[in-house]
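All protein chains but one are shown at their positions in the complex.
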Amino acid sequence: MKNLLTIQDLRVYYYLREGAVRAVDGVSFFMKRGETVGLVGESGSGKSTLGLSILKLVSSPGKIVSGKILFNGNDIAGWNEKKMRLLRGSRISMVFQDPMTSLNPLMRIEEHLVETIRTHQKIPKAEAKKKASLLLNEVGIPPERGGDYPHQFSGGMRQRIGIALAIALNPDLLIADEFTSSLDVIVQFQILNLMKKLKASHQMGLIFISHDISLVSEIADRIALMYAGQIVEFAPADIFFSEPLHPYSEGLLNSVPNIELSDQKLNYIPGMPPDLVRPPDGCRFYPRCPYGEDICRRKEPPLVQIEKEHMVKCFRYDGKKSRT
Amino acid sequence: MKYSISRFIVSNIIKNIFPRKGTEYFVLVGFILVLLIILMAIFAPFIAPYDPIKKVGEILERPSGKFLLGTDGLGRDVLSRIIFGARTAVLVTFLAVSISLSFGVLLGLLSGYTGGKFDTVFSLVMDAMYSFPGLILAIVLAAMLGPGILNTAMAIAVIYTPTYFRMVRGLVLSLKESLFVEAARAIGAKDRTIVFKYIFPNVISSIPIVLSLNAADAVLTLAALSFLGLGLPAPTPDWGFDLRAGHAYLASRIWWPSTFPGLMIVILTLGFSLLGEGLNEILNPELRR
């Protein structure tokens, strides 16, 4: 099967007074049609920047410095704003943590939907309206509430509206950035289930960006774990959770309380993430790594291919060394 | 905000000409200007070549070796008068700013922290004062109080008290609700401790900025009062008064008795403005990051 999205050696820097912040620094991953990639990382790891750069929405002083973004086989990294605008919303769309910020408070939600549909599809208003009510029904909002204004909806309902808007044009790829973070667990669970259902019915690829690794495990087919602007491990989800390879993956999984386990011993990763203006020369995780060796300090580790679809950026798995 | 013509101009100059590093230089230049004038005021008797209130030459002599900046309409040395005029300007500005600062900050802290009826009354009074055109208020008060250093300073202070009050009260209102104040209550701190150790230090950093900008404005207000004859009694050397006295001769191309006092007003105002605008960035460690 052809890849829906392939990112190759993408670099996105923010040019600040203190220097260039290497928010995304040499990132590569891929996904197939209909798959979900869980893009996981802590705050400041570059996961949101990566999400925005796929839509080329990184705003100044941020800039895509180099790399390829192959979407359906076309490298969109070099596309101009006009071409991107046609792509955004229709082929790739995005949902945010707070959908209120992207909704006009003076427009009924039905109007929002109709407008979104009609900017990309030249269809009569009545038809668009019919489509809008189908969409509302699909995301679990009674269509008769289409005449209500955004502020009349609760947090979970607004998130459903955000989803309806994002999928209105049947995109191939949906990017969701921390989009359930402001919701309570039960509503989050319901929204997540809705998302799974829609993904299957629309054959849609999903990039699910979150800091919450437990949440990501509920939906992702592949995991891309980011640390300090780089993907340190990219693996099929079940392998990632059962057999994490990168020391950071291992550390992170051991630091998350798991409700299924009794008498769990939690661990933590000492230290703090590096400054992305002046990252360490070698491996960026070296200062916090329990297995660090001299070479890690001097050289940047390569992205080692463990299996066909499993990559780790760590010297421990580099050819000559055996797995310990 | 109200103290704003000089601030507007200066902040625009800073932002346009020196977009980044400029602020440090501006503070330095402002500081030097203000310091020079203060030194001038302190050491006036030693610097000034003549007695500023005595007739020492012919009237309206051109600038020359004998009278560097010429003489005025009463034959007094212009240079000596502007040197001694610095005393008036610095003293009145200092008094006016101190009075308004003390009252404004204290009342603002008290009113904001206690809240309730007390706060409502004070806020209403201060708002009424604030909404009144400053110069007119000063003119009325100056006319009522009569001439004199302290009276003039008080007339000017009244204009700026509400500025401090409103700024401080506004900050106190939001700080009072902040988590670190609640945390202070949780460790058992008394109200007095909370006001002076938790709220005041977070207010104080905003004061120097407003203070310098108010001082700049106060210099102008003093000049205006003096210009209108409501300032200090003659023959006290006073830039505003001298500007007024000298401007009558401008038509006869006799420029020196008015230009030099005017220039001094500009320099001191500019000095304070630069200082205030620059401090605005430098005094906030978080802003600088």
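Letters are used for the chains, namely A and B, taken in the order the chains are written, and counting of residues starts over at 1 for each.
Here is the rule we go by: a contact is a pair of C-beta atoms (placed from the backbone, for glycine too) under 8 Å apart; a residue touches a chain by one contact, two chains touch by 3 or more.
The rule is short, and it goes like this: contacts and distances are computed from a predicted model.
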From "NAD(P) transhydrogenase subunit beta", "Oligopeptide ABC transporter ATP-binding protein", "Cytochrome c oxidase subunit 1" or "Allophanate hydrolase", the hidden chain's UniProt protein name: "Oligopeptide ABC transporter ATP-binding protein"
Omitted chain's touching partners, listed by label: A, B
Omitted-chain contact residue, chosen from B:24, B:127 or B:182: B:182
Which residue of A:86, A:200, A:256 or A:277 touches the chain not shown here: A:256
For subunit A, residues in touch with the removed chain: 42-43, 154-157, 184-190, 193, 211-215, 217-218, 220, 237-238, 241-242, 251-260, 262, 264, 266-270, 272-273
For subunit B, the residues touching the chain missing from this view: 178-180, 182-190, 193, 197-198, 201-202, 205, 285-286, 289
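What we mean here is this: only the chains that are shown with their structure count from here on.
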Distance between chain centroids, defined by C-alpha means - subunit A, subunit B (Å): 55
